[in-house]
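A single protein chain has been removed from this complex, and every other one stays in its place.
So, subunit A:
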């Protein structure tokens, strides 16, 4: 006789309780409690996040979670951003859309990152999901404005269309006119990546004017400065706005019109865009600066004095993205004006120049670390660094959770002592106990990895380039970093020993990327043979890896855990290492 626990809840009650649990991790934990909880939970899971589209197949997801309304998928490895992943590598979303079209007719949200999206996929989305609301294509490619037209025309309840940083084939600006006059549901529209000058501005104006809930609007470069005022006046409720081209001849009436339009936006907290800025137009923003929490000036080629003036008007700033034109002096001003700053990203204006073109050094970052007590996230490109500065930063800001430092010239030592920067980065991992993401640069030996393995217990993502001396470095990281999920390495002398000795660790991580390292083809084959739950993919564009001796190092290696087995959509330059020395291709 089956004993039913006297105190068990009816399924409906459990479902109700579970509906309050939104985080993926917690949901996964719930499903591990017992079989019946797993069963109940899977029927009421509405959101799924798949960090690697090849880790699982669409059918498996659909089988386990039959009632999903929202899906988020990531495709290519992060280093694809820097052209290290050849075109055609993969990350196609069409198979997913095709399966979901049948299985999830009520799907509402699709969020993709670094995936290849075709017009066919977009048309299929438009056709298949009657209640489709949210499409986010982050750093995607493969589609054109024709696909966007299909989405615009068919999705009657579209709330979000966000194409951030995607590469779109701009065939015609008229796709915007495909939004029917009845579409009033837009909350967020980001077309900043559209490069051509062909955006139908009148269609855009009308669309903006009839969507009273529009909160976020990011225009593309084609929209000229004089048009901004018209747009803003139709959407004074905006919270987030991305300008187009912010340059024009200074004309008093255009200026005052613009300033007036900005000041009428009482909710505006976040600004971006600012391609080609004419500094004389920046004061048009002054009325909203006191409310600004996020400012992205990372395309604005304006100099430090203008940046300082602007930033000093923004005491509530929490997030600033800027070019290194800001210089140390600008960062010192930032440190004294913006006490709420949580995130700072400083990008290089001349990354390939041999000599520094601006006066931005480690001093700027030290100043911000001292002056901004809430600073948590840093991305900083500079040309010199010292252990002393890093130690100071670490001691000032133990609350850092993301620290990405790029010293432009590989293997640059401490400029004061000419020593490696091991001690400096060591201090970062030692003091910043909640550090989740770290990118290294400069001259580094195996010692830095010893520190990272010892102290980086919460580290989830590590990026390494031109660092280390031997396998010991890699071994420290793989054996010490308990929370490691993503590891990406380029141009380091790490080879077979550390990789094979820590093979089991790889099953606990999402992925490992190694390029221009010293891992042999033989080791890759061995790993692929012995670890069936890993996909071990060798990428080589010049020749097949088995045309050389087994001891030869492979060019690029991408290892990821998967329950779907090897993939079959690989291009000719990718080989999966499979069972019994058979190489699948």
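Observations on the structure shown:
In this text, contacts are C-beta pairs under 8 Å (C-beta built on N, C-alpha and C of every residue); 3 or more make two chains touch, one makes a residue touch a chain; residues count from 1.
Simple rule for what comes next: contacts and distances are computed from a predicted model.
Per the UniProt record, the absent chain's protein name among "Interleukin enhancer binding factor", "Auxin-responsive protein", "Trafficking protein particle complex subunit 2" or "BHLH domain-containing protein" is "Auxin-responsive protein".
Listed residues A:178, A:384 or A:475: the one in touch with the omitted chain is A:475.
Within the full complex, the residue among A:212, A:351 or A:571 touching the omitted chain is A:351.
Check A:18, A:89, A:143 or A:201 against the missing chain and you find that the one touching it is A:201.
The missing chain, though absent from the display, is touched by one residue of A:21, A:177, A:239 or A:370; that residue is A:177. The missing chain lies against subunit A, touching residues 79, 81-84, 139, 165, 167, 173-174, 177, 193, 195, 197-198, 200-203, 221-222, 224, 275-276, 298-299, 301, 347-349, 351-352, 354, 381, 406, 408, 410-411, 420, 439, 443, 445, 463, 465-466, 468-469, 471-472, 475, 479, 490-491, 493, 495-498, 500-504, 516, 518, 520, 522-523, 526-527, 530-531, 549, 551-553.
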